[in-house]
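Only one protein chain is missing from this complex, and each of the others stays in its spot.
Labels run A, B and C following the written order; every chain starts at residue 1.
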Amino acid sequence: MANDKSSMQLISRGILSENPIFKLALSMCPAVGISTTVMNGFMLGVAVLFVQVFSSITISLFKNLIHPRIRIPTYTLTIATWVTVIDLVLAAYMPEAYAKMGIFVKLIVAFAIITMRLEMFACKESVKDSFWDGLGMGLGFMVGMMAIGFVRELLGSGAILGYDVLGFKPLLFFILPSAGFFVVGLMMAFFNWIEIYYKRSRGLK
Amino acid sequence: MKDMITIVVRLTVSCVLAATVMGLCFIFTSNAKKHNEHIKEQQVMYELLGYKDGAEIPGSLALHEVYRYVISSSEKQSIGYVVPQGHGEETGFIFVNIDLNGVLIETKPIALSESEVLEAETRNKAVLAAVGPGYEVSFADQTIVVTDNGKRIAYLLGGKFQGFKTFVSVMLAVDPAFTLIGMEILEHEEDPGLGAEIEQDYFKNQFKGKPFEALKTINVVKAPIPADYLKALNGKVSEGDILKFREQYKDHDIYALTGATISSRAVSNGVKGIVTKFSYRVNVLDKVLKEQQLAVSF
Amino acid sequence: MKTLAKIKFIVLAVLLFLAAPLFSQAEGLIADQSFKADNEILVTFTGPVDKAVAEDIGNYTVYEEPDPDIRLVVSSATLNEEGKRLSLIFTEPLNTATTHVISIKGLAGIEKTTFTVSKSYLGYLFGILISALLINNFVFTKYLGLCVFFGTSKKKDTAKGMGVVFTLVMVVSALMSWFFYNFILIPYDLNFLQIVVFIGLVSLTVQAVDTVLRKVNPILFNSFGVYLVLVIANCVIIAVPLILANNNYNIFETFMLALGAGGGFLLALYLMSSVSERMQLANIPPSFKGLPISFIVAGQFAMAFLGFSGLQLF
Partner (left out) sequence: MSKQQASDDLTTAKAGLWKVSISPHLKSSESVEKIMWTVVACLVPSLILSVFVFGIQTLIITAVSVISCVVVEAVSQKTLGRKVTIKDGSAVLTGLLLAFVIPPGVSPLLPILAAVFAIYIGKHLLGGIGYNFFNPALLGRAFLLASFPVAMTSAWLTPIEGFDIFSHLGRSIDAVSTATPLAVLKEQGMVAFTNAFGSGASLYTNFFLGWRPGCIGETSGFLLVLGGLYLIYRGYITWHIPVSLLGTIAVLTWIFGGESYFTGDPLLALLSGGALLGAFYMATDYVTSPTTKTSKIIFGIGIGGLTVLIRLKGGYPEGICYAILLMNPLSTVLDSWFKPKRFAPPAGGTK
């Protein structure tokens, strides 16, 4: 990782070129599981953003004190701590949203994306850069979740953010479990297609 | 060796730090959580009683919680109720132990405050102390008696029953004659588009206004809902017409959801069970309270 | 595979252990009891009983276990010719999900004979297993463990090995989590620590499996490569303890859930790997190559698994 990244670059990298869902293909369980509405995607996105940013900062702050041998356990402990915090906070202040996300908030602890960012970025870079990187990754995750949620909510229940926009429910299929796979698969392919098209038009390949 | 020590020390320190963060967070959020849950529950209750969002709740309205316990020893079982005592000033609760045939065994005061009784653990301990050693107590359910100026206007009953997939949990409101005045589906995991329709107005509202006599034998029919009735169930006609339809269909069976007869039947049987069991119990409890001339708040 | 044989043995042992109470219940006057139709309970006695006593509906007290004060009304009791089979018909349909307690007065000179009727507990346990394995398959209907699922489902051998290791880790860590949850977290009101405790236990188990595997089966160990590490950061494994904590499962139920979840994961991996091998030869549109097509295929599997929805074996 280069040191001279600006904050904007770090954020845009998380959202676009290294989007955790569509590009890195990490932490896809919730992307398929609970992305039935935009709101669900947003809420889980917020939770992940919180955990990612705080874990990145924590690890970056203490990076010199972490013994290399116990690197992974320390990461896990840090993540678990912040997940517990956001879990308790959500359960207390947003019980309805929390009930919808079910077990997935607790499962943030097992998201590969967070551990990966800690290992690859936060344990080497400064606090400030780690913050921006965490923010970028978290936002990327949130945007991805919301995009999937948008498609599924619109097609599945004819609504966006709970507001009925179509007036009818086009295809119930899209809010069913299995549709998550199709929507994510098709969206990934769509982004790949854009990339291929872009490269071709630039004469790169 | 030195490595080992640093590792151990640092791990311990980080564990302690983590525990502090989590512990603090837990302390700060646990009360808020309970508070919010309570508010949410109250909101559902008031909605069932007909006070939708923002409607002003009259001050004369009061909710009294009654807790039911099953008390068992190796030989026999009995039912214990924790009922709020007295009128207004006197706080505290009475524990009423009734045997299976509806005959009073004993009554005992329980010194718990309004907020303490909400805590399941404190309450369980108090009940255990009241029944004495050799008995086991298990919390069964909670009923809310609603009074307006001291006069009973409704009961709120919670319940859970087997649906098509997993459990369906509901809250019902019945008036003192056990006519159903409202139903809310709190939790379910039925199939979207099929069984999940039980939470739709046109299904739930069919139960509204069913008298106890009709509820006792309620069943489902597999037929399409008549178009004008459907409109009324969805609240698309005037208030007066809704009542007219409710009157017209009050003894009619529940129209099953298309493609989800099992879920529909589960709900109607579940509601029937909850209301009939409750009607039996509340009669027993009332009789005992009257015989013993116990002052209760409702 | 040795581990497989071991697992089979453990399953068998547990099943036998669970079946033991069923055999012992058959002692005494009552040989067998079961729900029959909607509103019927069938009782078989060990010997002929007095017809007059058995057919007098006034001698019966029947209630659902959680509601001892609500008596169920028996509308008729009929004994068969032989005097050994009794059919109790009730006025209302029975709620077969709960245990029913039946007492008979004066039967065979005994003042009161009490016994319970319920759906078999073994069946219920088996139901948990089947549910986690097929109906709510962790991959296809709960979407857990997708990273590893897509990562290791390219080759059948890897998939099989990975699935077995997963099942093993899952069962061991779930049982340990159950123990911690019930004897430490709950009594000391430390439930908010569950995430940390569970993930710690999972890591511990993985470490143990890692060490053991390195010694016992180095070939398998090598073929897993980085994935064993991924096991720690995997939703499937951590989900099992969280689910058992949510549902307050007992130790047998926990075991069945973990076994079903692991088996379901193995099944999903195996199915996926068997088609991936074929997929590598196909002319897939370039933008779909790799993950997107795997997702589409997984979606098709998920659709096929919809066929199990609503399955109730017992």
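The rule is simple: contacts are C-beta pairs under 8 Å (C-beta built on N, C-alpha and C of every residue); 3 or more make two chains touch, one makes a residue touch a chain.
This structure is a prediction, so every number in the text was calculated from the model and none was measured.
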| item | value |
| --- | --- |
| Chain not shown, its touching partners among those shown | A, B, C |
| Option touching the unshown chain, where B:23, B:102 or B:193 are the choices | B:193 |
| Of C:29, C:70 or C:284, the residue in touch with the unshown chain | C:284 |
| Contact set of chain B toward the excluded chain (per top definition) | 164, 191, 193-194, 224, 258-259, 261-262 |
| Interface with the undisplayed chain - residues on chain A | 171-173, 176, 178-179, 182 |
| Touching residues (missing chain, whole complex) on chain C | 157, 270-271, 274-275, 277-279, 281-285, 288, 293, 296-297, 300-301, 303-313 |
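The definition used in the following text is that only the chains that are shown with their structure count from here on.
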| item | value |
| --- | --- |
| Per-chain Cα centre nearest the global Cα centre, belonging to chain | C |
| Farthest-lying chain, centroid of Cα atoms versus that of chain B | A |
| Chain pair showing more contacts of the two, B-C and A-C | A-C |
| Inter-centroid spacing, chain B versus chain A (mean Cα positions, whole Å) | 38 |
| CA centroid of chain B to CA centroid of chain C, Å | 29 |
| Intercentroid distance (Cα basis), chain C paired with chain A, Å | 32 |
| Touching two or more other chains - residues of chain C | 192-193, 196 |
| Junction residues of chain B, two or more chains touched | 18, 22, 25-26 |
| Residues on chain C engaged by chain A in the complex (per definition of touch) | 140-147, 150, 192-196, 199-200, 203, 229-230, 232-235, 237-239, 242-243, 246, 285-289, 291-296, 298-300, 302-303, 305-306 |
| Of chain B, residues touching chain C in the complex | 18-19, 22-23, 25-26, 70, 72, 77, 79, 98, 100, 102, 140, 161-162, 164-165, 191, 269, 273, 277, 280-281, 284 |
| Sites on chain C touched by chain B in the complex | 66-70, 93, 95, 97, 192-193, 196, 309-310 |
